[in-house]
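The structure is given below, and queries will be raised subsequently.
Only one protein chain is missing; all other protein chains are in place.
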Amino acid sequence: MNGSYATSEYLIAVCVLLVTVTATVAALTPEPVRQALVLAMLGTALTLLFTVLQAPDVALSQLGVGAAVTPLLIMLTVRRVRRSSTQQRDRERQR
Amino acid sequence: MSRRLRLALFWAAAVVFAVAFTAACTGLPDFGTLSHPYGSRAIAAAFHQRTANTISSVNFDQRAFDTLGEESILFAAVLGGLVLLRRARDERLAGVRRGRVLPSTRMFGSLLLPITLVTGVYIVAHGQLSPGGGFQGGVILATGLHLAYIAADYGVLKAIRPLAVLDAADAVGAGAFAVLGLVGLAVGAAYLQNVLPLGTFGQLSSGGLVPVINAAVGVEVGSGVVVLLAGFLDQAVEIVSPTGKDNGAGR
Amino acid sequence: MTLLFFLAAGWIFLAGVYGMVTSRNIIRTVGCLAVAQSSTYVLLLAVGFRRGGTSPYFTDTSTRTPVVDPVVQALALTDVVVGATVTALLLALALQLRKRHGTVDPDALTGLRG
């Protein structure tokens, strides 16, 4: 029994490490599109962590929210911003 | 404040925070402790209520009031999204050009689409007995739907997405939760008390009020997320700002 | 070693705050807020973990295997929803701000001072 506890704890440690590293990278990524991708990875890493911590309910929510919706919203926001910039450049070219 | 000063302040504060947090963690019970008094009580209560998924029992029965607040936040965010992402007085709608999708977005969408759709259906089908529930199912289905259209074509999505109905469904779902709480008061029990017949443990109809609230939440979340995403999509794809406005102090 | 599981939460929180302090882009600031929030999930679930416990679902009433704390999971679930909705609202604000102000750089947002 003790052996299996230890195994699961190593698994947890790996997941915690993964979460910590992706979170740090996400916080340090200056560019929003890239950050959205890293956030999606963070969401996935958190999903894994929650699964090994025996929390499938939270893992499922996190998969939907953290790995899909939030990065998607960031992408859409960036896309809108980019479109504004493109319009701006077009206008400037016309002048 | 200059950038350097700000960073210096941050590092000083971060060191204090780190020391305090580390010291606090040494006072915590060991990781994996066997003593979880509230948790043990919640499990006993879930058995008593014949709800197989203890988390659903906590979320929709024992601490249903938290979830009521949480769903109200979602409702507020959907309404807030409608307000903030409305078309401003000086903006107009542009015709949507077909198939104008960023390649990265397309890849992102097509990659996640099958995963999310399959997961969503699975979760909704399994209801409140096993992991999952209204929230998870709602989110995943709503997202999955959108990923499909992002990867394909926006015009198709607009034609199919009945936003007016979904708006109403969102409000009905949010209101239904608060109204369901009144059932307890109506029969002389407490607000949000689980007064419906509890059924047989492990059956689809077990848990009394839990599956009913779960369904209300599912309706609210599913429709709310679609409406919220629609606001962002309209902004990203359709709404055009007047000339000059986007210039500002642009860099 | 297991102390590190809790400390990870503090580290993630600080990393998020660091990102917000140094951010040159309001969209990134919101993203970093989401990072800071994920620290709360990690702490809550680490606190509720039980060695050898399984997830808190039961197929029948007779077996009472040890399970992890369901309460923190319910709290984390609420937390996830709250975080996502707040992020959505803030992104909506950031999007409109970019449209109206023409910039996403906090250094260039000088409308409110003094």
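Here are some notes:
Each chain gets a letter, A, B and C, in the order it is written, and its residues are counted from 1.
To be clear about the criterion, a contact is a pair of C-beta atoms (placed from the backbone, for glycine too) under 8 Å apart; a residue touches a chain by one contact, two chains touch by 3 or more.
FYI, contacts and distances are computed from a predicted model.
Matching "Formate dehydrogenase subunit gamma", "Complex I subunit 5 family protein", "Oxidoreductase" or "Oxidase" against the UniProt entry of the left-out chain gives the name "Complex I subunit 5 family protein".
Though it is not drawn, the left-out chain touches B, C in the full complex.
One of C:Gly52, C:Pro66 or C:Pro106 touches the chain omitted from the figure, and that residue is C:Pro106. Interface residues of chain B facing the missing partner chain: 1, 6, 9-10, 12-14, 16-17, 20-21, 23-29, 35-39, 41-42, 45, 58, 61-66, 68-70, 72-73, 75-77, 79-84, 86-90, 164, 167-168, 170-172, 174-176, 178-179, 181-182, 184-185, 189-194, 248.
Residues 9-10, 13, 17, 20-23, 26, 29-30, 33, 36-37, 39-40, 43-44, 47, 71-72, 75, 78-79, 82-83, 85-86, 89-90, 93-94, 96-97, 100-101, 106-107, 109-114 are the ones on chain C that touch the missing chain.
Everything that follows uses one rule, which is that only the chains that are shown with their structure count from here on.
The chain pair B-C and the chain pair A-B differ in C-beta contact count, and the higher one is B-C.
Between the Cα centres of chain B and chain C there is a gap of 14 Å. Rounded to whole angstrom units, the spacing between the C-alpha centres of chain A and chain B is 16. Touching of two or more other chains is recorded for residues 5, 9, 56-57, 61, 65, 69, 73, 77, 80, 84, 88 of chain A. Taken residue by residue, chain B touches two or more other chains at 32, 53, 55, 131, 135, 232, 235, 241, 246-247, 250, whereas all remaining positions touch fewer. For chain B in complex with chain C, the residues that touch the partner chain are 3, 6-7, 10, 14, 17-18, 21-22, 25-26, 28, 30-34, 36, 38-39, 42-43, 46-47, 50, 52-55, 57-59, 63, 66-67, 70-71, 73-74, 76-77, 80-81, 84-85, 129-131, 135, 201-202, 228, 231-232, 235, 241, 245-251. Chain C makes touch with chain B in their complex at residues 2-3, 5-7, 10, 14, 17-18, 21-22, 46-52, 55-61, 66-75, 77-78, 81-82, 85-86, 88-89, 91-93, 95-96, 99-103, 105, 108. Remark: chain B residues 32, 53, 55, 102, 104-105, 108, 112, 116, 119-120, 123, 131-133, 135-136, 139-140, 143, 146-147, 225, 229, 232-233, 235-236, 240-241, 243-244, 246-247, 250 touch chain A in the complex.
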